[in-house]
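Note that one protein chain of the assembly has been removed; the remaining protein chains are unaltered in position.
Should a chain be cited, it is by its letter among A, B and C, assigned in written order, with residues numbered from 1 in that chain.
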């Protein structure tokens, strides 16, 4: 472990030694070593760099979305030297990545989630990660050379344009962006928002979901995914969306209009009508990444919480906060909730590793709902312990809360996942009913066999007409 | 799978195939097979037998605590034939058991928790399990022959007498039961309650915690554990305690007085002053057993819930309950919460397997708090779905709730575990503070290095004295 | 104030001086005096009598539902002497009562809710109260003389038979009990459960909801209410239902079968097809009574909680529980939640007083959902503070919890009220939408008027096609 960690934390166990016992069989020695490197890199390089990052962005909206904080390139160079690059691409699905499993990368993503700059510094930042997976899995050679290579190399960035402001687009069948074939081109018309990353001047490619066949009887065959260079005429970034007052510059969340945007037909990914299939595959691992980064955020919030209650200058009513029972309960509950949530994510990652995102549908949905709630709860407790400092720029907590809050919305709001989980669970309902009925019947048979009345234990069988004689 | 399960549940996966992916590496093939047997035994034999069990107990208090429901012996014989016996004694700590790890038995305990009779039928019922562990680990040969052998054989039962009504005995240093040496004997005076199992006519031995040296400067050396035959003169079971109206007969929860109760000195376990050590070791695995049975109870509650919302006769406002969004959300949340909690228990079990209860202190404490809350929440949702039937004898739910509620109290109430967890976590607080401070300092150095002002992003530095000139 | 209260509580303010400031204008001087009498009667007579009551009931089911604890008649005589009788019948709706408003009686009901015997002792116990309201409001002279008079006098008791086991009867249109005209009689066939009070040997009259016209196109005209003497041939009380492990004897909750039960046609209340109207009117004030008794239960739980944390014998980790922050937070939250809930009930009572139950639909529904949750939460906290004593017969808490839990179910489960409240609230939705849209439009007009761009504050309007020139 490095100086900073060693000096500050006597007895600090490196990340690899804090892997939950139940997950250890799934972690290779190489991954364990990389994990320790990631922790060191994040704690010693990235977190301090976060302070520079926010100051290298300008003040006006125009400035902020034209900036490219130099510290990022510095960190990227360091990360590459350390071999911390593209860890996200899972080994059993892609040869281009660093050769880790989803479980192994998940453990690393936890640490990346503690810093604002770490994911990008290691080329593991959304939405590039998902876009690279799409290109690696479904892209043709030309698409790979032109877009995947520079993305894998960290030379350019990308955006994923799915959400639309005017419809309930969490249900992808509602998408309205039109993609029409016209000769050797496709022409796009419509609007997208929450196009995250579109604010970055280095963002050169948009992965766009739209409808090529809106009248197809199979509503899951109407959609296609197409690649649109950012500088194609007809595209306007109207404005950037804020998240609780934060603009997340330079990355940003764009609201973008497409007016007769024409791209070569060869930019179609996988083929017309394959859009739904592509985004389904894309979202699974991405949700694990988000979830593990959220776990990291929650851990960071808890660290800040613990630091606060040990701050010698803060003694309400004459006692350090770590003597206040209300605070202690919150610390303990945070620890409990984070640890259980982490296991849920790791289990989901293993399910993906063992099959794929579809095979882990239930586990991913569970994590998608559970983790953001835990994360927000823990951050909120930390905010409260800090009082005014908690909501301000003096701690990272409020910003983490804002980001964490979006996790209950992006990639499908909680409610969609809850209903899908429930419907899936409900499929077992009739069988449960039959079994419970059969068990009851068998119990009655047993009563007879054992010579016990099947009557209720509070049996009365009192003829009311005769009750007065009691 | 058996007829009952196969017939009622098309496509039902046996238990071994529903082990969470992350836990699979820890489960031997033999354990997997046993697990499926346990499921089958519980679902097909024990749950139907529960109905007989409650009817084979009498009506008056006196009757109910003299009864020995014959169905239990029937089940025990079946279980023995199936090889489902003493699975709880962990292989790496005891040679007397069935040779499973805590993790493996934990998986089985989940199914045992679905039936009122299953734990006893397989000789895996508390408090015998903990008492057998104590005897196997700390008992001398004589003690083992006299008490452990018949316990392992299911011939007798036992009680564990720790809790006292007049003090906060969750803190064992408060215990007041006096054990005094007198020649070749020890003489006990005091009272105990929540002596679970003491109501059973087959309960022949009490494992009693008391103080042999109440003035010892080391307050963890004052306690001793001693074996007291149930029929020793001077012992009176004054009454049985109820749990939400249930008396849990014939097992029961006794309130017992000791008046000059004299036992041979050889009944002392391990030696005077070793009591604290013994109960610490005793509680760890027991908490895992409780927790996994609670997980099983929660699963059972969810099954009942699902059965209800598929009951064709129940159509409030013209729609089956499985079309009501409020119900679906509760189903989904239950699934999420149970699955995360189960992983937490399994992880704790592995920690015990890899070291011992002390090495898994944090994980056990987490589970001790988390699981009962999840269990109660899920049961409560199921009760609500059933309405009147939910609180009545027509479902097992209210009884399960009552039992589940005690789990927040027994073996130390939630609050004790929360505070201990927090204090343990808080040990890392000062180091976190130092690291966060160091990261802040390094961030400022980086700012200077990159030529960025270390000023706050909302820097103003406005001399108020000059503000009017703005 | 009496000796017991004065001696034990220095500075205890009588009930009338603890009425929330906002409710005082609604309380007459007479009611305030009666309120103080009620408090005194409950605290000094009823609560001590509760201990006798539970011991005057037998042990077997048959005994328990044949018993008539003599202490009740003793209390009734005392209550009558004190003028504490029939306070529930609201003055502006009935001349037969004690002349109080729903608000005034509500305040009294809070105190009645602190004792198991107090409501019956003052002839204010459900379901008699609702049945008396029905008879007083809708009964004909003959019905009043035969049934209302002895009920008002406390000579007999009654049951209200609405709920049915085989349907979702919280939606009254699902009721299946058949009431068929046959000459000068009506003949009833069907079954009912949760017929509370039917266990009492003094219960002489059943107020029964059934269908006289199951095919009526107006599904709210199919039902009728009819009076059925308990000893009419054809009635069988099959068994009593338990609530958690309590049978609530001798009152009880009956499961009753009707087989060709014939009563005179003159027993019809108000007329065929008026059943829905009758039960709607019946339920409103009853919900207020339940709610205020629940508030009283919550206050009692909090008193027990406070008593516990001041118990000198209970010092976990060396400190009285009232020094533990976790406990203090729970005390404070309980106080906050109870006080807010009480105001909600009192406001609903005033709405009924000012119009009727229909005019207070929203307020009653709110209270129906809110109060049981608060009550259960507070009781649960108190249970936890008591540990084992909390779930046992040594405190009234577990019994109170069981009763409180049914309040989320009886008279319509939470979910029915939540959905109805929401649908009612949703009626305002379109208007809100129109107004918000209009405000937005006006805001844009104002922007133009003030010469401010209507652009978004994070406006960018960057033509992506030209971005590379930045």
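Annotations
Following the convention adopted for this analysis, contacts are C-beta pairs under 8 Å (C-beta built on N, C-alpha and C of every residue); 3 or more make two chains touch, one makes a residue touch a chain.
Note that this is a predicted model, so its numbers are computed, not measured.
The chain omitted from view is touched by exactly one of C:82, C:187 or C:306, namely C:306. Touching the chain that is not shown, out of A:22, A:89, A:278 or A:398: A:398 (per the contact rule at the top).
Remark: the omitted chain is touched by one listed residue; of C:200, C:366 or C:411 this is C:366.
Within the whole complex, the absent chain has one touching residue among C:40, C:76 or C:351, and that is C:351. What chain A contributes to its contact with the hidden chain is residues 59-61, 163, 165-168, 170-171, 174, 193-194, 241-247, 253, 313-317, 324, 326-327, 383-384, 387-394, 398-399, 401-402, 405-406, 408-410, 413-416, 418-419.
Seen across the whole complex, the unshown chain contacts chain B at 61-62, 65-66, 199, 201, 230-242, 247, 254, 256, 324-329, 455-468, 470.
The chain not shown here touches chain C at positions 4-5, 7-12, 20-23, 25-26, 43-44, 47-52, 54-56, 70-71, 302-304, 306-307, 309-311, 322, 325, 327-329, 331-333, 335-337, 339-341, 343-344, 346-347, 350-351, 354, 362-363, 366, 369-370, 393, 415, 417-419, 421-423, 425-426, 428-436, 438-440, 442-447, 450, 452-458.
By definition in this document, only the chains that are shown with their structure count from here on.
Although chain B and chain C carry the same sequence, what matters here is overlap: shared residue numbers make up over half of all numbers found at their interface. Centroids built from CA atoms put chain B at 34 Å from chain A.
Look at where the CA atoms of chain A average out and do the same for chain C: the two points lie 45 Å apart. Centroid to centroid, with C-alpha atoms defining each point, chain B and chain C lie 36 Å apart. In chain C, the residues touching two or more other chains are 61, 241-242, 247, 324, 326-327.
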